[in-house]
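Report on the following structure.
Partial view: only certain chains, each at its native spot in the assembly.
All chains are identified by letter, namely A, B and C, in their written order; residue positions are counted from 1 within each chain.
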Amino acid sequence: MKIKPLGDRVVLKKVEAEEKTASGIILTGAAKEVPQFAEVVAVGSGIVDGKEVQMELSVGDKVIYNKYAGTEVKLDNEEFIVLKQEDVVGVIC
Amino acid sequence: MKIKPLGDRVVLKKVEAEEKTASGIILTGAAKEVPQFAEVVAVGSGIVDGKEVQMELSVGDKVIYNKYAGTEVKLDNEEFIVLKQEDVVGVIC
Amino acid sequence: MKIKPLGDRVVLKKVEAEEKTASGIILTGAAKEVPQFAEVVAVGSGIVDGKEVQMELSVGDKVIYNKYAGTEVKLDNEEFIVLKQEDVVGVIC
């Protein structure tokens, strides 16, 4: 059971602060007012009203996003955020 | 007696949290601030001011939507939400 | 004495909740926060600044509308709502 994001949206899975990512990177901080780290788990088609928005993100990307954007959803006891690509501000690399 | 949505709108029927869907999937959670799950029961023509918006949703789709969008309506003791397709953020599949 | 709506507006006459419509349909509910049901009594030309907006509504249509939109007006002891077609979200059929 998965979420297929519509249009230029992506689905993110939250990465807990201080958590070790798959590649062994330790993400520190994430204090109260700072944005969350997350991992891209699904990418929309990019088609918005017949026009194509170039999707720059790929599944597996670790990203920083605007925490006031998007829609939170809980599925099978996991928390996801569905938001437009433009609300992702950067990729951690 | 049905609601025919105008333009690029769809009509959703709420799926109760923890409810089993037709396909046997159990939708968990849906806490206070999270969006609701719903099922598409009608899809508009997509024509908005003479231009055609591509309707990506179909009747029967289980969707996640922005709960602050749309217009709630009660008809024959059932509750529906009429909202623009752009306020549906993803499809559960 | 009638109201001729300007541009892409329509004039609606409220249908009381629980009221029987002409076709014998009983409209239930319409609780405090839900939208009202109404009947279209006049349709504008659809001309807005020289461009034509396609009017999809016809006199007699039973509709659901966004109750926070439009302008209420009382004429000859009857209450009407004048609002843009885009604020009508669906037709009951």
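The working rule: contacts are C-beta pairs under 8 Å (C-beta built on N, C-alpha and C of every residue); 3 or more make two chains touch, one makes a residue touch a chain.
On a predicted model such as this, the values are computed, not experimentally measured, just so you know.
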Full complex copy number, with 3 in place? 7
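In this text, only the chains that are shown with their structure count from here on.
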Angular offset of chain B relative to chain C [C-alpha, multiple of 5 degrees]: 50
In whole angstrom, how far does the Cα centroid of chain B sit from the Cα centroid of chain C? 23
Distance from chain C to chain A - Cα centre to Cα centre, in angstrom: 42
Contacts with two or more other chains, residues of chain A listed in rising order: none
Chain C-touching residues of chain B, taken from the complex the two chains share: 1-7, 9, 11, 47, 49-50, 70-77, 82
Given the complex with chain A, which residues does chain B contribute to the contact? 25, 27-31, 33-35, 52-54, 56, 64, 66, 85-86, 88-93
